[in-house]
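Note that one protein chain is taken out, while the other chains of the complex remain in position.
When the chains are written out, they are named A, B, C, D and E in that same order, and each has its own residue count from 1.
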Amino acid sequence: MYELMVIIDHKEVFIIIEKTEQVKILVEALQFIKKFSGKTIIIKYGGSAMKNAELKKTFVEDIAFMNLVGINVIVVHGGGHSINKMLKKLSIEPKFFNGLRITDEETMEVVEMVLAGSVNKGIVNDIQLQGVDALGLCGKDGDLLDAKKKIIEGKDLGFVGEVINVKTSLLKDILKNSIIPVIAPIGKDNLGNTYNINADDVASAISKSLNAEKLVFLTDVSGVFSNINDHTTLISEMNVDQALSYIGDGIITNGMIPKVKCCVEAIQNGVNTVHIIDGRVEHSLLLEIFTPHGIGTMFIK
Amino acid sequence: MYELMVIIDHKEVFIIIEKTEQVKILVEALQFIKKFSGKTIIIKYGGSAMKNAELKKTFVEDIAFMNLVGINVIVVHGGGHSINKMLKKLSIEPKFFNGLRITDEETMEVVEMVLAGSVNKGIVNDIQLQGVDALGLCGKDGDLLDAKKKIIEGKDLGFVGEVINVKTSLLKDILKNSIIPVIAPIGKDNLGNTYNINADDVASAISKSLNAEKLVFLTDVSGVFSNINDHTTLISEMNVDQALSYIGDGIITNGMIPKVKCCVEAIQNGVNTVHIIDGRVEHSLLLEIFTPHGIGTMFIK
Amino acid sequence: MYELMVIIDHKEVFIIIEKTEQVKILVEALQFIKKFSGKTIIIKYGGSAMKNAELKKTFVEDIAFMNLVGINVIVVHGGGHSINKMLKKLSIEPKFFNGLRITDEETMEVVEMVLAGSVNKGIVNDIQLQGVDALGLCGKDGDLLDAKKKIIEGKDLGFVGEVINVKTSLLKDILKNSIIPVIAPIGKDNLGNTYNINADDVASAISKSLNAEKLVFLTDVSGVFSNINDHTTLISEMNVDQALSYIGDGIITNGMIPKVKCCVEAIQNGVNTVHIIDGRVEHSLLLEIFTPHGIGTMFIK
Amino acid sequence: MYELMVIIDHKEVFIIIEKTEQVKILVEALQFIKKFSGKTIIIKYGGSAMKNAELKKTFVEDIAFMNLVGINVIVVHGGGHSINKMLKKLSIEPKFFNGLRITDEETMEVVEMVLAGSVNKGIVNDIQLQGVDALGLCGKDGDLLDAKKKIIEGKDLGFVGEVINVKTSLLKDILKNSIIPVIAPIGKDNLGNTYNINADDVASAISKSLNAEKLVFLTDVSGVFSNINDHTTLISEMNVDQALSYIGDGIITNGMIPKVKCCVEAIQNGVNTVHIIDGRVEHSLLLEIFTPHGIGTMFIK
Amino acid sequence: MYELMVIIDHKEVFIIIEKTEQVKILVEALQFIKKFSGKTIIIKYGGSAMKNAELKKTFVEDIAFMNLVGINVIVVHGGGHSINKMLKKLSIEPKFFNGLRITDEETMEVVEMVLAGSVNKGIVNDIQLQGVDALGLCGKDGDLLDAKKKIIEGKDLGFVGEVINVKTSLLKDILKNSIIPVIAPIGKDNLGNTYNINADDVASAISKSLNAEKLVFLTDVSGVFSNINDHTTLISEMNVDQALSYIGDGIITNGMIPKVKCCVEAIQNGVNTVHIIDGRVEHSLLLEIFTPHGIGTMFIK
Partner (left out) sequence: MYELMVIIDHKEVFIIIEKTEQVKILVEALQFIKKFSGKTIIIKYGGSAMKNAELKKTFVEDIAFMNLVGINVIVVHGGGHSINKMLKKLSIEPKFFNGLRITDEETMEVVEMVLAGSVNKGIVNDIQLQGVDALGLCGKDGDLLDAKKKIIEGKDLGFVGEVINVKTSLLKDILKNSIIPVIAPIGKDNLGNTYNINADDVASAISKSLNAEKLVFLTDVSGVFSNINDHTTLISEMNVDQALSYIGDGIITNGMIPKVKCCVEAIQNGVNTVHIIDGRVEHSLLLEIFTPHGIGTMFIK
């Protein structure tokens, strides 16, 4: 069809072709709307997509689209970049162990304040400007996320936690009213302690507790490659067995290993599909969910 | 953006441009989804769009799309062509007066059988094949349409009727369950008489009784032209006063007069906008409702 | 009590006796109203009861009575007589194999048009005139009846089908609103094909899917006789074992065999009682359901 | 029709005629069921109908019938006879003024005990034995009847009261669950005092507060006569103006005057029809409500 | 804290201390409100607490408090004292066997009249005066208590019954509307017979059928003592095993044995805790349920 366009340039004809193209795309989207309407999709939002103004705008447009076509969308966000900026202003040096932030009491206060106060409310505001409703929550609100201290390789990292329970009834009530929960990855325990939790883990825990249709990680990579140096080797789809053998065979390496393991574990606990997509591409969510070919790597059972 | 395509032909780049185009169209559609989700739109379905197999398919795709994005869609259909074919097979000669079918008892039986039995169930089946729910009704079902004999210029045309009441509670119950009512233009009175009613009038009566957001006539013309001989003179939008003065000034003529009057009257009785669009164009509904420019003539207050 | 009436003829006394009779009958009816209120009863409507004007009237009065005393009534109708009349008008010769109509595409169109368009809407209209609500459906509406081609003794009879699924949620929604579903025995498959299905089979399939209290066949016989030539040998009640042995022993013969087998199978699949009654008797439904002695043959477990 | 019975005596024919009679009566009842289903009817129950075992049985059968065909029935009962019997056993002499019981504290205790404890629970039990639900209430239960002392001709009769408020929300909740409220005519005030109230007045107050369809007084007379000495002069129906002029003209006299005034006042306050019927006739309620001619006097607007 | 009060007597300071005391008590009550809000507690009301005017008043205040803080309260009352008084007035001599009233027909009528008519309505009225809603019921109302004759040691005591079924749906409907059911211990069977049932047994049967949180017996003793002659030996809490061994060891004796057995059986059938408390103490219910130490004997699993 595009080939024709080289030849014809009379404006009126051109518009008709464009219109045909428009409806073709809407009709293609129709099959995905049918498939996912009424289903629950958790989006882990982080990385470049949270920093670039244009990407932020296309992200909330995508979220609004999903909400309007009847998908129960839940957003879980990170915010390490903003935390580091605030720590720096406060002359507190960020410390990490195995990629996890060592979180003493002073740092925990900054983490909560930045995630639940700045980043969370910013995302809520951007979604509301699209004309759909969002509600910002952290794990303390309505008893959402019970957590406990997470010990990594025998090391106590302070107030670093892991999810031990998700109050799904609260999320279901919010979703039933067509409101989008936007969740900061902060947990608490019965003694009133606050915990800093990895946002990927929160997204995964929520997906599993709701038996979600999809869990989508918006990342700063295009997906998983069979040869990390050759960008033509993107793996569009892999099942759990393949994923594990790719790790075993050293095809999936380094920082991608925990992310892929997180995907595999979500599948094994009842999530239907998990996606790693490129948050640096505008409207990557729409492309992955509502177009036939998708853009990243999808994990299936 | 299309200009670029002439220059580049490397397939990979091409796909990215196409994807960008896809999301641009979905995002444009988003604003119309927001605007019309939860609203009620009545479609008068007739003419070529009911005869051509491809047009029939794109019509039900459009209807399914509207249903899935939360619009309350009601379809009112005609079927004169099918009636005439059946009358011919039965060696009954169709007779008309002022464009209205003279309907004796024998003809009435054929009209009802063809509209409520063949045409109606065919449309219902086609919509169901799209994976959304439709329910075929005529005015007898659940007391939907009360009618009385219509006298035209003092002439009794037999069982030709006009709507005197619409049972909106029935339609609202059906719509609340996300089911699409598909309505054959057959009415009845309290004595048990059956009436053949003009489908435009039924669509208009239902729109008015529900204070619908939109009433859309799928026709065999592109819309209303200021100069009927010059297809570049399509009037995209007109208000009630303009419509009446166009009729007064002889700009709108002949067969278009009753249709435009029907549009004007619907607006005057609480319908927000009324559209005359070209049913001969594939996906004309999607184009009119979900793209920025529309394709036909829209009447406003 | 009636004996007294011979002796007394003074009008005033006569009226009091009549009134006593009236309440005696209403009070007798009370026990059956108590028993069946809130229960689901499927009526297969066909034969003479559909042709004679007086019988048609008493039928819809009975249906309205059942609806008003809280019974969930579903009507499944046939219409072979009307189909044959229309085929004759169209010069199409009806063909049968083992009592089943061989249904080519042209015939299928006529069958659907007559059943879903004429007969169905006529019954709906008659019920509505009694002041209670009815909704005409065929198997296409709201995905009601999934069907597949039925092969009889290795012979392909064209578009003759059998029911493979009933969408009970649709029927329950309609019944919950105190509306009577009136069902034309037309099915469809996932490819969009239309099927002509035996109305007895549709009534039976629906009864089984709803675990109905009763399935009643309105027929042109008085019931099952132990001696077909002696009308004093009507069997008022038989259980499944008796029915099967009557068939085995040659007491039930010919055309009655498939009907009795259909009754037996319904009982075996969860219907509480199945009745074969005489549709040629006025108010046969009221007599069978609301009076102590009944008039036909009742099958029990 | 009955004349024929003298001639024919073959048993089989006889049964068919009887069956025809049965359905005729059921079908006649149908029109009244249609008319009153969903409406509210208050029955004042008293007099002979409460004393005779057979009449008590037919009364509760009638009440059950009304409940089962969807009528919201409320029973208000008296019990003067039982009170007098108990007072006699306790050697307390009943005293009356203008037909109203002078009610000192000791008498009030007996009245409440007999009405709310014996009579009320007996009626509830009899209705429950018919298989429908009843709930016994007095004016204290759930704040049903606010009352105040009633002064008659300047005379203080002790704890004789009149209704000043009915808690209709309680009655509506009970009726919504298809339960029959059975009400003893006992009221209370905000200080905790108990009042003996005339049952006719309680029935009337409740009817008015609910804008009831019907208020029926079961009495020990056949209705209102234009000549009290000639039992052929029963007035079947009268409107408010007629009733008042019959009183003015001395046609309605003595004890009938307050009863007719009570009927008139109910009509004037929103009750649709009020009936005085003969509780000494078995099934008088069924006869009055579900047969074409009725048996007593009906008051209309 | 109280020691301080000896020293300070300046009024202003005194008030602050009093206020501090007030909030301390409310905050202590808070933990019990949290624990029991939404739970079901059955109170057996009888003995001195029903006779003394001041105790009656504090009882209904306690009941109102429980209702207002969200507890589902059910009151089951006795009334032997009032029955005996009425029997005496009627010159009927009360007769007992093993502490159970021998109940002939005449006595049964008096029992029902007094319990369901006088005592029940008196309690309802007192609760209503506290501004919360109560509904008086006996076992006949809404089919609440199915009973059968109870044979004690082979002896027929007349209309003495035991509970064989509780209609919990009725109680749940009433409780859902925040209304307090007040229940007279009268049962009925399917033949219409009325039975006099021990109120302890009715309270226990209802508690078991609802898997109640608590069953509380208001009695004329302080609780269970390990040495009946030494009032410092009150046993505050005992489990089922202890209770049974106390009976076996002769520590619990005489009239306390059936009461303790009744408690044990309730625990064994799903009631969480059962309490024997002293109805002679003002506000004994509040003290037992909303203060840390309680006042009687609590049975646990």
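We adopt the following convention: a contact is a pair of C-beta atoms (placed from the backbone, for glycine too) under 8 Å apart; a residue touches a chain by one contact, two chains touch by 3 or more.
Keep in mind it's a predicted model, so treat the numbers as computed, not measured.
The chain not shown here is in contact, across the full complex, with A, E. Checked against the full complex, the candidates E:Asn52, E:Thr168, E:Asn193 or E:Thr291 give a single residue touching the omitted chain, namely E:Thr291. Contact with the undisplayed chain is limited, among A:Glu109, A:Glu237 or A:Glu265, to A:Glu109. Only one of A:Asn125, A:Ser236 or A:Thr253 touches the absent chain when the whole complex is considered: A:Asn125. Among the residues A:Gly46, A:Gly136 or A:Pro185, only A:Gly136 touches the chain that is left out of the figure. The missing chain lies against chain E, touching residues 2, 5-6, 14, 18-23, 25-30, 33-34, 37, 58, 61, 64-65, 68-70, 131-132, 282-283, 286-287, 290-291, 293, 295. By the touch definition given at the top, chain A reaches the unshown chain through residues 86, 89-90, 109, 112-118, 120-121, 124-126, 128-129, 133-138, 140-143, 173, 177, 179, 186, 188, 190, 192, 194.
Simple rule for what comes next: only the chains that are shown with their structure count from here on.
Taken together, chain B and chain E share no touching chain. For the touching copies chain B and chain C, the fraction of interface residue numbers used by both exceeds half; the interface is of the same-residue type.
The chain with its Cα centroid farthest from the Cα centroid of chain A is D.
Chain D and chain E have Cα centroids lying 38 Å from one another.
The centroid of the Cα atoms in chain A and the matching centroid in chain B are 42 Å apart. Per-chain Cα centroids separate chain A from chain E by 57 Å. Shown for chain C are the residues that touch two or more other chains, of which there are none. Pairs of chains meeting the touch criterion are A-B, B-C, C-D, D-E.
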